[in-house]
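As you look at this complex, bear in mind that one protein chain is not there, while each of the others sits in place.
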Amino acid sequence: MGVKPKIRIGMIGYQFMGKAHSHAYRDLPFYFDNPLEPELTVIAGRNEEAVKEAQQKMGWLSYETDWHRVLARDDVDVIDIVTPNHAHAEIAIAAAEAGKHIITEKPLALTVEESERMLEAVQKNNVKHMICHNYRFVPAVQMAKQLIEQGRIGRIFHFRANYLQDFIIDPNFPLVWRLKKEVSGSGALGDIGAHSIDLARFLVGELKEVTAMMETFVKERPIGEMTGGLSAKGDTSEMGEVTVDDAVAILARFENGTFGTFEATRFAGGNRNKNKFEINGEKGSIRWDMENMNNLEVYLADDETGVQGFRLINCTEEVHPYAGAYWPAGHIIGYEHTFIHLMDEFLRGIHENRQTAPNFEDGVKNQRILAAVEQSAQEKRWVSL
Amino acid sequence: MGVKPKIRIGMIGYQFMGKAHSHAYRDLPFYFDNPLEPELTVIAGRNEEAVKEAQQKMGWLSYETDWHRVLARDDVDVIDIVTPNHAHAEIAIAAAEAGKHIITEKPLALTVEESERMLEAVQKNNVKHMICHNYRFVPAVQMAKQLIEQGRIGRIFHFRANYLQDFIIDPNFPLVWRLKKEVSGSGALGDIGAHSIDLARFLVGELKEVTAMMETFVKERPIGEMTGGLSAKGDTSEMGEVTVDDAVAILARFENGTFGTFEATRFAGGNRNKNKFEINGEKGSIRWDMENMNNLEVYLADDETGVQGFRLINCTEEVHPYAGAYWPAGHIIGYEHTFIHLMDEFLRGIHENRQTAPNFEDGVKNQRILAAVEQSAQEKRWVSL
Amino acid sequence: MGVKPKIRIGMIGYQFMGKAHSHAYRDLPFYFDNPLEPELTVIAGRNEEAVKEAQQKMGWLSYETDWHRVLARDDVDVIDIVTPNHAHAEIAIAAAEAGKHIITEKPLALTVEESERMLEAVQKNNVKHMICHNYRFVPAVQMAKQLIEQGRIGRIFHFRANYLQDFIIDPNFPLVWRLKKEVSGSGALGDIGAHSIDLARFLVGELKEVTAMMETFVKERPIGEMTGGLSAKGDTSEMGEVTVDDAVAILARFENGTFGTFEATRFAGGNRNKNKFEINGEKGSIRWDMENMNNLEVYLADDETGVQGFRLINCTEEVHPYAGAYWPAGHIIGYEHTFIHLMDEFLRGIHENRQTAPNFEDGVKNQRILAAVEQSAQEKRWVSL
Partner (left out) sequence: MGVKPKIRIGMIGYQFMGKAHSHAYRDLPFYFDNPLEPELTVIAGRNEEAVKEAQQKMGWLSYETDWHRVLARDDVDVIDIVTPNHAHAEIAIAAAEAGKHIITEKPLALTVEESERMLEAVQKNNVKHMICHNYRFVPAVQMAKQLIEQGRIGRIFHFRANYLQDFIIDPNFPLVWRLKKEVSGSGALGDIGAHSIDLARFLVGELKEVTAMMETFVKERPIGEMTGGLSAKGDTSEMGEVTVDDAVAILARFENGTFGTFEATRFAGGNRNKNKFEINGEKGSIRWDMENMNNLEVYLADDETGVQGFRLINCTEEVHPYAGAYWPAGHIIGYEHTFIHLMDEFLRGIHENRQTAPNFEDGVKNQRILAAVEQSAQEKRWVSL
């Protein structure tokens, strides 16, 4: 491990996604023979005490309290942006101008305009860029992609995605940054719906038009803040307005004629993180659900009559994407491994001077869809992309 | 069984639904102590050979080849309409005028106007009426209804229904009556989507507005006919135009603020008859799937932390609706039993001079929703109800 | 239906199994084109009030309070024995001597000796005989049989069966006849374990040797009686000794080398009627569970690498055994239909003068296994068959 060239990471932010990314950099060399070895060079955050603790806990070599200083450092090759969404654009553009490769959390930005400026910046400055739609990198999802590309599913009629969570049903859950439009851009739409949209684009193709509805079921909440992961604490004495959607549902037509439906919500009790989709094609169907992420359900219409049915495929065999790096068949991996695969791909791209995906172009396209969804919901009409 | 007053049934039609209804009348007295005993008095169909065979096979006392003669018979109390959809209105209106109680398959009619005339006729002639939304009568669905009425689910945020079939994916599946607008009214929408809409109305309440998209994936098919159930045979030498939808997806808002999504399709490979829904409320969630119709999945948010999760309830215990009439717990029932429950309710209503549900009013409301869905899909806009 | 020759049934007993059999005779002509039409001629029971009520409710033409009179009647062709187990032998032997065909519930008798006398009687008197191991007649189980016979599973390594119930965990559940050795012969072993053993013999072949353990977890219970199905009522003021097993577990070797394990219990909370098995062979595996009885899970080792996995086959297609008689694919059937299939087979056998299976020979073999299991449990050693 020690003999490979290092690639030095500077991370801006340190909460839920900061933890996921940090772990992925640390764990990557153990499992994958990436040509580069990531060094956790510097982590940045405004709260010195908190960032220092994060630095220690997650094994970063140094910390900064001003992200500009990270960009200014010569010993940083990659800027990894895991801040709340409203800060993505400014940091990414500055990082591009500083000649750093960039990896950022999704959604890319708060607006299409911002995201386009970000894309322009990375292209102009000729740096590599990545957006963390990590669910593409689940082995079962990669397997789905392979089956589709091999023609095993045939012409696709339906893409049907649900991303269901339940962490804010309690009206006393506080008004954290994820519930403020000026910080997060949107609610369920950009946070989780964006993932389903990315999977749709990855697996099926581009969307042509959408119509949608959005809802905020709980319109006021006590002021408060995230305490890690999706937990939070609040003080019920002061209330503030929720300015993002709690739920969104979308009808979509894809350019290839596929019929798409999407629903994302934070109000589906009992669904902690139910990110699932089903694809129906002329030759077969595919079902996947993040809560059992190692499994892929596949129906093949050319199976012999009488023994047709969805196969429950545990994508942990050597033949399955990424799975050979881990354990014998039947020994499952988890959420965090999706980031390892994503980082592996990103760093290989840098090493090979190849632009990997999903990247800022995907981010812009995703952002345009998010904007079209919001517009269609507001104007109660179909919006073309 | 023999000592009860008889109620004499005249059935118009004899295919898939005719079989389901016939069986239900025959089986009803065995399981339920209904105050009336149905007599399978007369069955009608235009093809004498076929109707005679049906009469013999299904145990009817007599047959007619002209439905007007059934209505004219004094020994018939109830007209049961299981013809293709386009004949519902004429027969039902004539039956009402003949003073017969009426039970009909869904959708009620081809158009809202027709369905309204049907409702007017039964009301004016003061006869009892029923529409066969049989899925209401699954014990697990009745249990869901009870939980909602008891307040166990609380305010409902989401109703999410999919009705997925796959019997016409093959482009050589022939152009049967179910695929002709002038006979069936619509395709997946009226045939299966209508069931989901009825369940939504039954469990959640009335819809306020909808927007939808519809698609016909295979636009031409060989001329042919149903051969029973959902099977068919065709002759590929002559092609005809498919004039109904293969798939429909709907966004809906309920009057009580619930967020509704519906999808019905005949192009979801591997899903033979996947009729399912999920309800998410502030206190709990409910999931149900017709392929495992005896089960209800229920999440209760007030379960103790640490042991929260969807409960898989096998609704076959004496305490579950209708289940006590059958077998010990864990011994499941099937599709056909839903009709027994529906007939039991209908005949009790007649005996007690009480109008049961779902009835022609439900049929009209359902038809208005179907029409609004079609309009919204054609005009690509939201339509209010 | 009316034009076929009738076969006239005389049933002795009228509780849970009496209901299942009565229904099957009534329903059989509706679904299957059996050459004979069963007539529910006479039902017998000692309690006149109860048997009269059963006669009425289940549609029998007459009743008797002494089973000898049923055997004496000329208008009875078949004796159907659904009494508690201790009465099987006497009735069956007398029925054979009276020249009646016989169908009986399982287990065949209380002892091997009894069962052998029963077999001798039917053979000597040349009547047809059947034992109601109804689970053989589940379409999914028949499908499993087909796959095995077609060589799709290959050499079988493992047969693994569990039959789990929970209806007597409560120590206040009364001491009904099912818990008294002199009436039932054994407990979980003969009541439900016998079914698993029959499935093993049907699907895999004969057993060679067994070793077992048995347990009675609750040794005393209040005196009481069944009230229908598996429900009961008791009076806690007087206690009696439970003289049968609550649970049994068996290791077995089959003659063909298959490794068998069985467990049957009435103390598995949450398992209302979990009758399941798994078969593992060199070319594939099969899983089945009565709670989802329409499904068969099949793994085929020659499926392409990468898409291997258990297929969830909903055995409701026309191509599946018995399924074509019912509804379109995906519309499930239930517990009661297994008896229709069994009766269909039995009556065809009578018509064609062919001895169908499972029959008294199967009953004797099953009884020998039950006896060997009991002996091995008592003597704590392997017992050869």
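We call the chains A, B and C, going by the order they appear; numbering starts again at 1 in every chain.
In this section, a residue touches a chain if its C-beta (ideal position, glycine included) is under 8 Å from a C-beta of that chain, and two chains touch if they have at least 3 such contacts.
Just so you know, these numbers come straight off a predicted model, no measurement behind them.
Among B:161, B:230, B:313 or B:332, only B:313 touches the chain left out of the display.
Touch with the chain omitted from the figure is made, among A:332, A:357 or A:385, by A:332. Touching the missing chain, out of A:57, A:233 or A:380, is residue A:57.
Note that of A:238, A:255, A:291 or A:352, the residue touching the chain absent from this view is A:291. Where chain B meets the omitted chain, the residues involved are 143, 146-147, 298, 300, 303, 305-314, 317, 319-320.
Contacts to the hidden chain, counted on chain C, fall at residues 157-158, 160, 162, 164, 166, 169, 211-213, 215, 217, 246-247, 249-251, 253, 257, 259, 261, 263, 265, 267-271, 278, 280-285, 299, 301, 308-310, 380-382. Listed for chain A, the residues touching the missing chain in the whole complex are 1-3, 16, 20, 22-23, 26-27, 29-30, 56-59, 165, 167, 229-231, 271-274, 290-294, 314, 316-318, 326-337.
Quick note on the criterion: only the chains that are shown with their structure count from here on.
Computed centre separation for the pair chain A/chain B is 41 angstrom, with centres defined by C-alpha atoms.
One finds 35 Å separating the Cα centroids of chain B and chain C. Chain B has residues 271 in contact with two or more other chains.
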